[in-house]
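Note sheet for the following structure.
Here the complex is missing one protein chain, while the rest keep their positions.
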Amino acid sequence: MKLSQIASQLGLELRGDGETEIAMPAPIEAAGAGMITFAVGRKYADALSKRAAAAAIVPPEMASDAPCPVIVSANPAFDFARVLGLFFPPLRPSIGIHPTAFISADARIGENASIGPYAVIQSGVSIGRNAIIHPNVTIYPNVRIGDDFTCHSQVSIREGVMIGDRVTVLNGAVVGAEGFGFVEYQGAVARIPQVGTVVIEDEVEIGANTTVDRATMGATIIRRGVKLDNLVQVGHNCEIGEFTRISGQAGLSGSVKVGKWSLFGGQSGCADHVTIGDRARIIAQAGVHSAVPDDGLVGGTPAIELRTFRRMAAVEPRLPELMRRIRALEQRLEK
Amino acid sequence: MKLSQIASQLGLELRGDGETEIAMPAPIEAAGAGMITFAVGRKYADALSKRAAAAAIVPPEMASDAPCPVIVSANPAFDFARVLGLFFPPLRPSIGIHPTAFISADARIGENASIGPYAVIQSGVSIGRNAIIHPNVTIYPNVRIGDDFTCHSQVSIREGVMIGDRVTVLNGAVVGAEGFGFVEYQGAVARIPQVGTVVIEDEVEIGANTTVDRATMGATIIRRGVKLDNLVQVGHNCEIGEFTRISGQAGLSGSVKVGKWSLFGGQSGCADHVTIGDRARIIAQAGVHSAVPDDGLVGGTPAIELRTFRRMAAVEPRLPELMRRIRALEQRLEK
Partner (left out) sequence: MKLSQIASQLGLELRGDGETEIAMPAPIEAAGAGMITFAVGRKYADALSKRAAAAAIVPPEMASDAPCPVIVSANPAFDFARVLGLFFPPLRPSIGIHPTAFISADARIGENASIGPYAVIQSGVSIGRNAIIHPNVTIYPNVRIGDDFTCHSQVSIREGVMIGDRVTVLNGAVVGAEGFGFVEYQGAVARIPQVGTVVIEDEVEIGANTTVDRATMGATIIRRGVKLDNLVQVGHNCEIGEFTRISGQAGLSGSVKVGKWSLFGGQSGCADHVTIGDRARIIAQAGVHSAVPDDGLVGGTPAIELRTFRRMAAVEPRLPELMRRIRALEQRLEK
């Protein structure tokens, strides 16, 4: 592809030789002849000057000093992601419903669907246009799904779950299983029927083998643009605000409320009924036991303000030394 | 449904107007006109007095002061769970074996079974009465399962596993895969054949995408009434006592022995060969490295007695301050 073609498809300004042939995109540390990369900030600029990249996507302030032809972008990382999409269009199975897919007679599937072998779509399900449903998926009865749904193999969508437009569910995820609600009685443990559902809004992505439990009553709600990584657990009756991202193996207990644009690090956890604000950041492996305010930044178990946690963690390894110093002080005072 | 009908179906005493129409059950924070809820203790009583619930299930001591008709129960939470079951009977696929289910000629399936599309039941399997097996389940050879088995989609039950009555396995769980047993030899790593099995007793529930490994030799044992949440890992040769509950993303290494009625918090873990007593409680994210006695209550990594952990955690953020105070003391003594 010629650089000018790329610039034109992105709708961005080109500076330098548009005839430059681009064979593939590459990250800055691997960018060489024939490759286009992107650069933001001083560190990238230095790296770019040392690489023989054929072209780069850069912000306006780096455009004049670049050692190669550039495409000028207000958000180079985003526009580089678009270039990746130009070179590697996503896998799109051919349109059509495989003859072995089991689709209930009363399920409604929109136009342009691609449904793979042995997918199972049960009674009362409705799915919008352009759905891609990979093999061996199971969609339980009465699920309602919007347009442009992508569902990878081995996924289970449980009965009555509601899913918006442009949602992607990666392999093996489970949406709408019964949450961990039990009650003790007479020396035994009884399940509390989980009669609620899950609502997944538009543009949500759910990672591989992640589990999102249905509500006990009402709905577990995953708002627009939320991204869940792999092996994440979302308990019953949680509500996760728009564009919040939750990294791998993190877990929310029941009835956790999370605001918009918050970030959970890997393996972090949150106790039940806790409220977390907007733009909060929970550091990897943190264990949140009480409310986190808007813009809060917490780490540790139990989670505390991150700056405090870091200072504390810096001193902790010196604890044996501190104990010795206390003992020495005591002995001197004894004398 | 009339309140008198509900009381009669529960077999419990009604106080107040039995003609009251109940449209649905609701938790106390959402209970309004036409809804039945439940209340236990002061906090709930206060909430109940502020809501316009049509009726409530309450303990005897709250029956006279309630602001609405009540059903009197020794265990309101349990009886409310039963009301949920009355209003929302569980999804029960129609009885019958779907023509696409693959069932080995020598598998034995009891009466009233419901088996979904593309379920696979292999040679030598025996399953009791009233089984519900959802689509795309795989049951390996020689598995033996009791009555009233519910198995959700995408589950794998490995060869030779033994399962009791009234067991539920949620979507994507894996029962009986090979545990993490390897031995080094001559600069390589060899698998130790895992020739044991898994025994699941009656009334066990296994959460979505949870994994229970088979024993190296002998059996991994999950006793009666145990409840495992989602994404839990149970290592080879573990034995989990009756009615113990393990929350999401918790993990037991190999050969852990857990007593009865114990509770594991989310993301907690236990090192191999550790013994945990009856009614023990392991707090979320705790890392247990040594035995926990009956009624033990532990937190932290490595896990210690919870009260000690909490006091320690309260002081930890002040560590930088303590270090400064020690330095100040040293300087004063120098003078």
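Observations, loosely collected:
A and B label the chains in the order they appear, each numbered from 1.
To be clear about the criterion, contacts are C-beta pairs under 8 Å (C-beta built on N, C-alpha and C of every residue); 3 or more make two chains touch, one makes a residue touch a chain.
Treat the numbers as computed from the prediction; the structure is a model and nothing was measured.
Considering A:R51, A:H134, A:R191 or A:R281, the position touching the chain not shown turns out to be A:H134 (whole complex). Note on the undisplayed chain: of the listed residues A:I95, A:A291 or A:M323, the one touching it is A:M323.
Checked against the hidden chain, the listed residues B:L12, B:L297 or B:L322 yield one contact partner: B:L322. Residues of subunit A in touch with the missing chain: 25-27, 30, 75, 77-78, 81, 84-85, 87-88, 90-91, 98, 100, 116-118, 134-136, 152-154, 168, 170-172, 203, 205, 207-209, 225, 227, 229-231, 243, 245, 247-249, 266-267, 284-285, 300-301, 313, 316-317, 319-320, 322-323, 326, 329-330, 333. Taking the complete complex into account, residues 102, 118, 120, 122, 136, 138, 140-141, 154-156, 158-159, 172, 174, 177-178, 180, 182-185, 188-193, 195, 209, 211, 213, 216-218, 231, 233, 235, 249, 251, 253, 267, 269, 271, 285, 287, 301-302, 304, 308-309, 311-312, 314-316, 318-319, 322, 325-326, 329, 332-333 of subunit B touch the chain not shown.
What we mean here is this: only the chains that are shown with their structure count from here on.
Taking the mean of the C-alpha atoms as each chain's centre, subunit A and subunit B sit 26 Å apart.
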